[in-house]
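One protein chain omitted, others in place.
Should a chain be cited, it is by its letter among A and B, assigned in written order, with residues numbered from 1 in that chain.
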Amino acid sequence: MKFNRRWLAFVALVVFATTALATAAAGSARSKAASGSLTVWVDSVRLPAAKLYQKTHPNVHLNIVTFDGDSNGATTLQAKIQLWNRTGHGWPDVIFSEQVNDPVWMAQKPFDYAADLENNVFPTKIVKQIPAPSIAQCTVNGHLVCIQDNLAPEVLYYNKKLMSQFGYQVPTTWQQWAQIGADVAKKHPGYIIGTVGDSYGHWLYLWADQCPLSTLKGPNTVLINAADSHCTRMANLLDPLLADKSVSDVTVFSPDFAKQYGGDADKVLMMPGPAWYALAVFRDTLKLPAGEWTTSTPLRWGTEPVVTGQVGGGPWIISKHTKNMAAAVDFVQWNVAAAKLNTKVANYSAIAPGLPSYGPAAKAWLAWLGKDPFFAAPPGAAIGKASNQIWKGWGLVTYPDQPVWSNSVVTQLVAGKSLSSLLPALGQGLSQAAQAAGYKVVSH
Amino acid sequence: MRHTALGVRLLVLITFAAFFIVPVVWLVLAPTKSDGALVSHSPLSFGSFHQVWLAWKHLDAFSDHIYRRWILNSLFYALTATAITVAVGVPAGYGLALGNFPGRKVILTLTLVAMIMPGAALVLPIFLELDALHLIGSVFSVILPFSFFPFGVYLAYIYYATALPKDLLDASRVDGCSEWQTFQRIALPLAKPVVALVFFFSFVADWNNFFLPLTVLADSKQYPIQVGLSDLLSSTPSFNPAQGGGGQTVNIFRPELALATLLAVVPVAIVFLLSQRSLVRGMLGGAVKQ
Partner (left out) sequence: MAARVRGLRVPRGLPFVLPYLPFLIAFGIAPTIYALDLAFTNVGGGWVGFHNFVRTYHDYRFVPAFKHILLYTTVWLAALVVLVVGLVLLLHGRVGRTASTFRFLYYIPGALAGAASVLVWLFMLDPVVSPGSFILHHVFGATLFAQAIAPARLPYVFAMIAFWTGAGGWIVVMYGALNTIPPDLEEAARIDGAGPFTIAFRLKLPLIRKWIAYMVILSFATGTQLFVEPQLVNQASLGLVPDTWSPNQLAYQLAFRYADFNAAAAIAADLLLIGLVAAAVIVTWTGLFRTDD
């Protein structure tokens, strides 16, 4: 056979046609997957992403319902799921929850809401690129029941301008941090180095110091010991700082905090906080001046290895009752991966308010964060490393621990008590909540 | 001496007037200011009408105009349930007051007891009962329990027992009228004040009911405004900051919440103010006669 141009043209045509058909098939398979109708429940923060999905996926009839995110220990989702279970209909296909431990009870009776996502129900190739601690938190009784939207490891945020203005070195240990606090109280009163008044203050300071308040010893056994040295040493560190007001007892979201320390007052010197504080708190909530802030590695205790706490990491949960699993999976994977990869989109900070769980997206987000003019120096390095430094000893349980912290500790801190004196009440409150939820509580 | 007594009296009355009214004035003025102005300007200052328009736009945009839905739901539930309450309760009061049948006293006692009982304690059993009847999720899960209003029956009972002389009824019966005709010709025309009273109390109670709709309604689109307000409160970043931060695009801040609250009370405030006089007259109708 003569190898002539006509033959070449024919082969090229076949190759081209096959490729075109394959692409078309893949394309239509994609659009076939993402079609039909879908009901998703999101909180106000995830709403921009959901709306963007709606815009970019016209084949899917998306019904977005905003709710309170079930945050701060609310019972919203338990009540709703019970009502839907009783009526036998009404479950949304996808729920986003702000309570990182919600999937734990959602996957068990009597709620029995979460669908199993292992075995490529949710694409394994994405799961493989999500850090192991995050996947572990979404694994209940051996099944993968959720995918975390973002990771929220804690790092140390500091005001570079003020730190050099006052002549302080960036601390790497809690002790150094406390030392600066004592100094600030004397020489620069009114400035703060952190706050314990948030509903998750215990995650920032106790989880980060390996205080055993939620250590799982079995599927229904939890170790709670507020008298452990890890807990008491952190409380002893914080008490003088609380007393001389270099650590606040007011939540960073309250108007009181913003008035006293934010905006033009610009009185925040340092603050341990999770990845999503970067823009959402310092720029948007507190409206601090630009060009002053950056991050550093999480504080460690003396020469011990670096471990840190976590605030959030909201999971996406897919309903096992959904009639449109393909669209549900597509919606979640788009939120977790595709949406967060595209840093060029106009409202990217609203689409990706926190560190994405999906590895490549996390890289993109950190690079994007580094370019934001709000920061004095790129904050991405510390945050990226911190997602693997989260202390694994704090396990997720079916009951919320935030209300116990708020109710037994924060209310008393505001009244002037010391944190050390409140540890026993905290331990007791957590034990009671655990037992009420059916756990066996051990103290070592 | 007399003047100081008068002065003290006036002072006390004015102090309490301030206590009652200042929060309402604040509520009316709050939507005229922006969120920042609410915090920094004087609490009772006036902002601008433009701000009110902005606040309404944000509120209306929340969750796909769900706020309008909530108000309409409240109107629907309250008016339907009140219609049933009046239609069922007023004749019942008449029958209990002027009838004579075995079990009359029992029904009366049960009504009085039901009136006094903590209603919210029954919400969970009512929920389970409605669930057994497969009514959970439908509007009837709200309307039917609302229609049970023992206080309305009691009001009608007191009214007919004191306002309608038995001789008038006997005369009508002697004339050969049936019970139904007697009711139509004598009791019904006299019913206007008590119907107004029962309407007022029932409407206000239905409008303000929170616990029952919260328990039996799963879909927030079916919520009445009271439950909707709590949903609004907890879905907005200014009162419930999310972990993950952000939420600024939702645009519900304090002025919007204040506007939501203000609009939520307008219908019942209208009913309230219109009924002030008939409330006093009607409630004491019996007492005056005594």
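Throughout what follows, contacts are C-beta pairs under 8 Å (C-beta built on N, C-alpha and C of every residue); 3 or more make two chains touch, one makes a residue touch a chain.
Quick caveat, the model's predicted, so the values are computed rather than measured.
S.K.: Sort through B:Ala55, B:Ala78 or B:Ala92 and give me the one touching the missing partner chain.
M.R.: Within the whole complex, the residue contacting the unshown chain is B:Ala92.
S.K.: Which of these touches the unseen chain: B:His50, B:His134, B:Arg173 or B:Lys192?
M.R.: The missing chain is touched by B:Arg173.
S.K.: Which residue among B:Ile66, B:Ile136, B:Val153 or B:Val198 touches the omitted chain?
M.R.: Selected residue, touching the omitted chain: B:Val153.
S.K.: Give the residue, chosen from B:Leu38, B:Ala78, B:Ile136 or B:Ile252, that touches the chain omitted from the document.
M.R.: From the options B:Leu38, B:Ala78, B:Ile136 or B:Ile252, the contact with the absent chain belongs to B:Leu38.
S.K.: In the full complex, which bits of chain A touch the chain not displayed? Write them out.
M.R.: Contact residues on chain A toward the absent chain are 68, 72-75, 78-79, 82, 110-111, 197, 199, 250-251, 254-256, 259, 402-403, 406-407, 410-411, 414-415, 432, 436-437.
S.K.: Which chain B residues touch the hidden chain?
M.R.: Listed in rising order, the touching residues are 5, 9, 12-13, 16-17, 19-24, 26-27, 30, 38-39, 43-44, 87-89, 91-92, 94-96, 98-102, 104, 107-114, 116-122, 124-129, 144-145, 147-148, 150, 153, 157, 161, 173, 178-180, 183, 204, 208-211, 215, 226-227, 229-230, 233-234, 239-241, 254, 257-258, 260-261, 264-265, 268-269, 272-273, 276, 279-281, 283-284, 287-288, 290.
Here is the rule we go by: only the chains that are shown with their structure count from here on.
S.K.: Centroid of chain A to centroid of chain B, CA atoms only: how many Å?
M.R.: The mean C-alpha positions of chain A and chain B differ by 42 Å.
S.K.: If you look only at chain A, which of its residues touch chain B in the complex?
M.R.: 43-48, 64-69, 71-72, 74, 76, 80, 83-84, 86-87, 89-90, 98, 149-150, 152, 200, 253, 255, 259, 274, 276-277, 279-281, 284-285, 311-312, 314, 347, 349-350, 353-354
S.K.: Could you pull out which chain B residues touch chain A in their complex?
M.R.: 39, 62-64, 131, 134, 136-137, 216-220, 231, 234-237, 240-250, 252
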